[in-house]
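Shown here: the complex without one of its protein chains, the others still in place.
Then we have subunit A:
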Amino acid sequence: MSFKIQLPCYQPLPLPQISVHSPPCHQKANHHHHINGHDPIPPPCPHLADFRSRNGTKPFHLFQNCLRIKPPHGRASIRRDPSEVPRCGACGVSSAPRIYACVTCAAISCHAPPEPSHAAAHAAAMAPGHEISVDVDRAELFCCACRDYVYDRDFDAAVVLSSKANYIHSNVNSDNLRKKRRIVEYRPWLPDIHERVLVNNNSSVLSFVEDRPWGLRGLNNLGNTCFMNSVLQALLHTPPLRNYFLSDKHNRYYCQQQKKSGNDNGVVGGKRSNGGDGNGGKGLRLCLACDMDAMFSAVFSGELVPYSPAKFLYSWWQHAANLASYEQQDAHEFFISMLDGIHEKVEKDRHKPHSLGHGDCCIAHRVFSGILRSDVMCTACGFTSTTYDPCVDISLDLEPYQGSSAKSVSLKTHSCNGEADCKNSSQNGGISTLIGCLDRFTRPERLGSDQKFFCQQCQVRQESLKQMSIRKLPLVSCFHIKRFEHSSIRKMSRKVDRYLQFPFSLDMAPYLSSSILRSRFGNRVFPFDGDETDASNEMSSEFELFAVVTHTGKLDAGHYVTYLRLSNQWYKCDDSWITRVNENIVRSAQGYMMFYVQKMLYYKAGEKQVAQ
């Protein structure tokens, strides 16, 4: 795991806004990531360039009047009036699969290889300036001289605009969401002589063991607490979380002091804080972030004897009284509950309403929170209702392997016509994959006739398509695989013990709202909803696996173990035991929660420093 931010960088110095490009482990052909607004449009062919330089973009805008689109989100076609039947001017054929209209003179000709191309003949006869034509059934530009489809931003914009004009979209005011990002080269920081003196005088030096990564320390099982240990190990090595705590952003002594004084002044009203669970630990205020801080100190102290996260368990039980039971615990539930605990305390102490969705309220949400977008589209008129929901992880259904991913791509592009049948015969021995789960998660799904939604445009209940996508990627993505199945009919639960393949390197680009929306509009090049493309351009969609929480055994008797990747070596954290493992063990493990971190980090200019 390459994480370029070295710990000493975290000084409260007025650092310039930096953009950290940590080198991805293996440089892959970055062929479809348009970070920083790269133009996805390939350079135009000479004929299209020539056409544009002579006519500008006006001819493309004029197309808006002849574009016919079958709702919702159907294929765009070109007809001057709705009943027009385009016929080839040379042979009179109207049924050929490819009929082109010359963009310059509107002459219609067919192109049906291996028959002689009348379109090409038209271009040759009238040349120059008649090479560019438009496919009347697909609203795509075609160069008759190059005999190839060509793509143009302004033409695509015209298609999307006329398609959008058909329906009202729940619009987000995109302008104030736009933020300009200034990129400054990453510069490593080294303390100068004065700073070094300052550092030396005010800190105790840790003994540094070279051959082991920092922070590996076993956690004692306190009696069925492997659910907690497994998640804690993952969190202790979540790079942004680790950097936050190790750089003293949440100092427990300071925090407790503040709270105490706050308490005396009666400023911090203990709304639910100790919940009547006793004395709150000898006058200390309950704060899970303080307990995390203590744990980070202990784990990164260089001590090798396993650590007992007893205080943390105690605080967490105080926080989540309903889960305070020694017997039945779920690692995922613990994860959600403790992030919530960190959030709640910080929130309460700040007296400020923060928007959770933007994830800058507390460290838990700044690291883990993303935003999901859910579109419900009326199948009659295409009206789309959009909602955004913050999330700290993504829970995925365990689904059978859906065949090769090429198949899922084509499913996606046809999504406008409703969900294609996804019960493809499973290849590859019916292996489920994380990518397959994500494909299912984001594919459009027809809501049943019993779940009709009220369409604001039709003013009646209509059948609808629902589609999820990711509006904002979290810094660290946690995927939770729903392995615990509950059947309400048979009144029983069971654990699904099926293997799920997960990649070490994951590209989330296909699941972003910008990608989903683009494919919904026939992959036209257009800044959908203004802010959508912006959001995706600013974030890297490449993720890298760094922790896997696994569950072995049955529903009522099982064990959680975490695999951690540190300095490109995998370690197995099984309560107090930490052992080195081969990556094959990890790849074949039965993942329950997978933690991925963004490979590249961007720092936004103008974003305020965390005040602590």
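Here is the rule we use: contacts are C-beta pairs under 8 Å (C-beta built on N, C-alpha and C of every residue); 3 or more make two chains touch, one makes a residue touch a chain; residues count from 1.
Basically, contacts and distances are computed from a predicted model.
In the listed set "SAGA-associated factor 11", "Signal peptidase complex subunit 3", "Vacuolar-sorting protein SNF8" or "Tetratricopeptide repeat protein 7B", the entry agreeing with the UniProt name of the missing subunit chain is "SAGA-associated factor 11". Which of A:Val134, A:Cys255, A:Cys378 or A:Val392 touches the hidden chain is settled by the complete complex: it is A:Val392.
Within the set A:Ser369, A:Gln462, A:Ser513 or A:Gln598, the residue that contacts the chain not displayed is A:Ser369.
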